[in-house]
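Excluded from the complex is one protein chain; the other protein chains are retained at their positions.
By written order: A, B and C. Residues from 1 in each chain.
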């Protein structure tokens, strides 16, 4: 009886969190210059590539920072530990899908691997390691909570990209695979939150991290937009190799003019 | 063709390693005062409990140090990363079997959780984190290689304990479960070694770690023996609570006389 | 001869860096809403307190992340190692000056210690650990390069605060002490850069970090400004305790009106 109440209470907490998340996403989408840029203009392949390069960079750390939570966490249940490592295993190598998608658009592997991350991406990566290794050990779930369910919120963005750039599903494996995988992952995250969050402090830590990591992602997106504008204006000092990507001309969208 | 040769080569390397391991185990068994103590005298329940307490302590770190290898490893294949986290997930919570076995013999959970580790156990734990976080990222496989296949080598020791202390299979879950689980794990370790070791340096690192961690485990076993002797002689300063474990009298073996 | 040339070259690199830093600071000061808020309006004590609380939070990590550079750095000269630890020792406990300043304005120690950091401060802290533990081991010098010489750039801001809030030098120990200490530290940072940067990659890593950490600090400042505005507008959910700080009425500046 008592356990059932506890589960009910946690389910209520979880749906409250998801409501807040929905509000955050709406605010983000109406605010973000990156999102507006994608939705309101014909998509320039360089903009999407810049974004996918950042996706490659931070995704390459996600399995590691997820596992780090388990390595560092003290006084957590073996079940939560197992969840951390299982989830880390599932995330391993996902950045290679971003690589494949970029290569399908004309970049070389070498160009992808040697590309720099923009500051905001590095800041997000650093922050993910930080929340994974300090403070309340439930914190990382706050990132998973929105990251594994983001396709519901950015579906219109991806559809616009796909249409404008005339990309096939095989050229968008990162998002295609994730929209399936992540439905499952999202259910696992829900279950983990309901099972392992025990205290009000746990839930607050999860909410704090959910909001924080989403905001840092928003900054990354807007950083991509600013970097793209510098590229478009010819004032960029980095990522100028994107102007010379071989198959770029074959892609739809706005062809770069310089 | 080339790949097949590479696999063949690695399989040869692997069987050479296993041969060396077999020789090490023989040397260890003929040398170790702990092993001789178990095999040549009626088993005192305190000796086995001391050993299981150490097993509890180091096992509680095995999932974590296994995952740490993946967190730290640079320039390894996504497959190896996934292996590290998968294996860590499988190892999560195994120390609870050691706890259950100790509790079945009359210890309280509190006694197990608050018991200290002996120096040699702490040294083994520290060394496992060390090899998991520095040097060649294949190193941790050298520990798994012998640890997951140890039941073939210490079966006689466990049989002697079981008979002398009249323990049921349900009181030896740690070893019972592991002899099954680990057969599977051992096959996974073999596969991981064959797949991910690419260079002579990888194999040497694995061998070095296999020998090193086995020797440190031998020291732990002998440390258990020395601690037990202090307990038996009445000169022990630690673990004296083992003399007062409630059901101890119901267990077979040598009843403590003081 | 050769060494002298190398030193000359490094001195040239250093002055080029400082020139870039000066340009960055000018841009930051003309851009930052926090800086404009301080310079163009009567200073509200809550704004300065909010800023000093963030200063307390990130400063509490500076000795640690500086030392971490030395703990992690591979293949660096013993001289650089010694510099890292010496500099960490010098930075130890500096956050206590921020605490003392806040207490002198009417906050309790408990209020300071239990206050949260805003997201942008946590992001800066996380990023400082990140650059201190990954990548080129010279990176942390890029942070020191601007942080130890910042008083030349923000002197007008501090003077405005001091005047508006009628603070004595004893209430601004953090900045008073630092403007002296840091002149010395800045010289040490210059010497360290000139001595230990050997390659073009080292200098680029230092520049990248100089710009990156300064930009993340700018975001922290602007985050302070936004948090203050929420407080001023009565829409803040955090830091509302600042409205009730006891001696606040005795301080100059704009008294809070709600």
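Everything below uses one rule, namely that contacts are C-beta pairs under 8 Å (C-beta built on N, C-alpha and C of every residue); 3 or more make two chains touch, one makes a residue touch a chain.
Given the structure is predicted, the values throughout are model-derived calculations rather than measurements.
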| item | value |
| --- | --- |
| Contacts of the hidden chain among displayed chains | B, C |
| Options C:36, C:82 or C:109, residue touching the unrepresented chain | C:82 |
| Among B:28, B:71, B:125 or B:172, the residue in touch with the chain that has been omitted | B:125 |
| Interface residues of chain B (partner: the chain not displayed) | 119, 122-123, 125-127, 129-131, 211-212, 215-216 |
| Residues from chain C at the interface with the omitted partner, ascending | 63-65, 67-68, 70-71, 78-79, 81-82, 84-86, 88-89, 92-93, 96 |
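Just so it is clear, only the chains that are shown with their structure count from here on.
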| item | value |
| --- | --- |
| Touch-based graph of the chains, sorted into line, ring, star, complete or other | line |
| Chain A-chain C separation of Cα centroids, rounded to whole Å | 30 |
| Chain A: positions in contact with at least two other chains | none |
